[in-house]
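Note that this complex is displayed minus one protein chain, with the remaining chains in position.
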Amino acid sequence: MSVAQATRPPKAPAGLTHAELNALRADFPMMSAQTNGRPLVYLDSAVTAQKPQVMIDAATRFYEREYASVHRGVYSLSQHATDLFEQARAKVADALGAGKDETIFVRGTTEAINLVAQSYGRSVLKAGDEILLTQMEHHSNIVPWQLVAEQTGARVIAAPITDDGEIDLDSFERLLTGRTRIVAFTHVSNVLGTVNPVRQMTRMAHRRGAVVLVDGAQAIQHLNVDVKELECDFYAVSAHKHFGPAGIGALYARRSILDAMPPYHGGGAMIRSVDFGGSTYLDGPARFEAGTPHIAGAIGWAASIDYLETLDRQRIAAHEADLLGYARDRLSEVENLRVLGNPSERVGAVSFFMSNAHPHDVGTVLDQRGIAVRAGHHCCQPLMKRFGLPATVRASVALYNMRDEIDALIDGLHEVNEVFG
Amino acid sequence: MSVAQATRPPKAPAGLTHAELNALRADFPMMSAQTNGRPLVYLDSAVTAQKPQVMIDAATRFYEREYASVHRGVYSLSQHATDLFEQARAKVADALGAGKDETIFVRGTTEAINLVAQSYGRSVLKAGDEILLTQMEHHSNIVPWQLVAEQTGARVIAAPITDDGEIDLDSFERLLTGRTRIVAFTHVSNVLGTVNPVRQMTRMAHRRGAVVLVDGAQAIQHLNVDVKELECDFYAVSAHKHFGPAGIGALYARRSILDAMPPYHGGGAMIRSVDFGGSTYLDGPARFEAGTPHIAGAIGWAASIDYLETLDRQRIAAHEADLLGYARDRLSEVENLRVLGNPSERVGAVSFFMSNAHPHDVGTVLDQRGIAVRAGHHCCQPLMKRFGLPATVRASVALYNMRDEIDALIDGLHEVNEVFG
Amino acid sequence: MSDLRELYQEVILDHNRRPRNFGELEPPCSEADGHNPLCGDQIRVYVRIVDGKIEKVMFQGSGCAISKASASMMTDALTGKSVQDAAKLFEGFQAMVTSDMDATVGDEMGKLAVFAGVREFPARIKCASLAWHTLQAALKGAHEMVSTE
Partner (left out) sequence: MSDLRELYQEVILDHNRRPRNFGELEPPCSEADGHNPLCGDQIRVYVRIVDGKIEKVMFQGSGCAISKASASMMTDALTGKSVQDAAKLFEGFQAMVTSDMDATVGDEMGKLAVFAGVREFPARIKCASLAWHTLQAALKGAHEMVSTE
């Protein structure tokens, strides 16, 4: 990989040169994949990110030469697997600014939020308590709260967002009351790309005595996450959006809260002792990790994180900002097209709607040209309703994308206008 | 792979020839791995099985050339990933004798049992109801029931086992009463290798109106599983014990029960519609699969199943029986050693105890010779208590093992006697 | 591009723009809701049967060009048909959109043959058949929710 960490940071961080970007793209095998007989133009990293070869290789090596289960055996092979797994935990913790004793491996963001709802939520919520969300949440940060609300008699409430696609902070603050026990919101909107003022919102919630969960699914791919700086109590991420494997993710839980949480799943590896008269449980993350975990997933994720650390964060961010700005500008050239929202801070994604063609049809026209975008409700039906749309098209960019791909998108949208008149 | 399906089944199924076994071993890269400077002798497949190269390759190919998320996109790449994922479901369902609309992907056996306890169990159990287990259960088939019992006021009861390590069927039947709502037991004991008379036990339970969950974690590696023949209501397995990836498994749930089960996790991909006024959920397995799944896990597992289908099941079973019988015989040569239990039907594993050396120390002596066995309580503390032991050593065999490896084990145990006198 | 034109034939685009029999049918009638959770397509189909004949069929909802045109052309094709004939046409339609690319399309499909192009777009088959599945549910008389996922 040639985009080395700059020894002296450039004054105004510039994007990547052509050569650097090409070298970076060569690290991701899918960047030279084909679809429908065309080179793949992947503008759907908000759904899931493509993988660097080093991450794939790490998982392969583990299965071919080092495979054993973790936390099970006294023999060297198993001890080594355990070391790799726990080193991965330390790396993930580090990437979140968390301690490794506050970092629980889960299947992904969705499971992380369900874990908090069922373990923490179910133990503290009472009838009449309120859980405050926002209108821009992903279904994974809505339904788990509805389920626990049903079980406990608590109520789910959503703070409104503005036409620009930003949280309405005044309303948010007003909706925080003495009844609010849990506040859960996304760091970055998967539909609008909006970056929420997490620390400000967290402080408002804490002033009311509520506990804060931040859905970091979209943030981890684009931002420097530091849970201590954000001051949140829980933070949920998925490895597959962080250039790692699917089927693994992490939940940060502030140590003092984690220690007080009742078990989530029961089983092997989370117990201290089991007896039909009653069992006792381990402390720390282990208590929430029953059963054999996705070991190769943790190891692969650690390899992605190592890879990302070889890159110059500032210049990658500048490159991504350039792509998104360019996309935003060029989209305004396309007739019959309206971009959703206009947040002052945006990363990763931009959603739009065409008055003459359903998003689904736009998706098909683009797909024929090798361009992968997401068309649909993006697991954000309440947000769609807020904007009065059944669905949108979303283009999202990651570090490996290039301006040429935005051009391809725009050409495709012109064709939509040709076909649908 | 050279152990082809025999066109005419041999009269008395014989084991594998030397050449066949060598060819089979060459399909598993870990069979030529080293540990502690010695060739690895892997006798711990009951913890987790080693992987055929074809399974590793399938996962690698997916990440390198076909990667996209499932059930999300309208573009071809995503549609293709969805097809691969759903074909994998069909293959797993087939391997269990289940329908694909009765087969839920989970992280593994542990999550499968927790899912049943929390979704089915929590919705039907009332104070005073009983959950009947056996003394030979894995912690993963005990603790989830203790957790739901605490939540609902139900009671967990364990049926005793005999000194031979078999279920005491009379007691089991006597413990089935009008209060018994759920009966959960293992198909094969991970400590003793005992094969339980599943259908007989299921019928006894059904006669009392109870619902039956079978823990298939250990069975899937050795037996032809057919849930319809077993007549159980739930069956739980882990791919990693079936030569597939870790971090994925399946729950079979009889369709009529599955349809009546409330959701488990909330989130994307399990909903029909989401609204702050109330959400509705999909039918079938999808309702229990919130969030992005371990896609490569499903695809890799399918490749393992394909691989297994190229083998002659009968001869593999004969080979495994030969290995286990040979191990049993040769263990009786070792001084100070006592084998646990003597079940009439046994597959996979044999546990033993040495009067002069703690299992942990036995494990270390063997590890120095490159031999991987499990030493400990095997996540079966109640079973250990039943036999009055703190821990045991367990050797377990799978299709790729050979008699030479049993010989290596016996040599190692003689050294234990030398060291510990 | 040629593939695209095969999917989005003029008649499909026309029905998408100006759907026929669009709106609510006054009782007496049966109705059913259909839904494609992947893309959020929602449809409601109303049908009035008189003496074993489909006297009137209408639909409402939002969806892509394919699902809207398919619903619209279905209503045209079925009005006046017997319930048996409707069932046969449904089978024919399903067979057509899920068959091999090269399979010939029978004459009995009439104008519906324009949907043969969907075969090359596996992700869109559900869009084309949503209205038909929903009609089946409405014909069963119960107000059921149908899902193509």
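A few remarks follow.
Letters A, B and C mark the chains as written, and numbering starts fresh at 1 in each.
Following the convention adopted for this analysis, contacts are C-beta pairs under 8 Å (C-beta built on N, C-alpha and C of every residue); 3 or more make two chains touch, one makes a residue touch a chain.
The structure presented is a predicted model; accordingly, all values stated were derived computationally and were not measured.
Counted over the whole complex, the shown chains touched by the missing one are A, B.
Checked against the full complex, the candidates B:53, B:87, B:200 or B:364 give a single residue touching the omitted chain, namely B:364.
Residue in contact with the omitted chain (choice from B:125, B:198, B:384 or B:408): B:384.
Although one chain is not drawn, the whole complex shows that of A:198, A:232 or A:271 it is A:271 that touches it. If you put the hidden chain back, the residue from A:259, A:283 or A:333 that touches it is A:283. One chain is missing from the display, and on subunit A it is touched by residues 71-76, 78-79, 83, 271-273, 280, 282-283, 286.
Although one chain is hidden here, its contacts on subunit B can still be listed: residues 357-361, 364-365, 367-368, 375-377, 381, 384, 390-391, 419-421.
Everything below uses one rule, namely that only the chains that are shown with their structure count from here on.
With centres computed as the average of Cα coordinates, no chain lies farther from subunit A than C.
Across every pairing of chains, the maximum count of C-beta contacts belongs to A-B. With centres taken as mean Cα positions, subunit B sits 32 Å from subunit A. Centroids of subunit A and subunit C (each the mean of its C-alpha atoms) stand 38 Å apart. A separation of 46 Å divides the Cα centre of subunit B from that of subunit C.
Subunit A has residues 360, 364, 367, 375-376, 381 in contact with two or more other chains.
Counting partner chains per residue, subunit C shows two or more touched chains at residues 38-39, 123-124.
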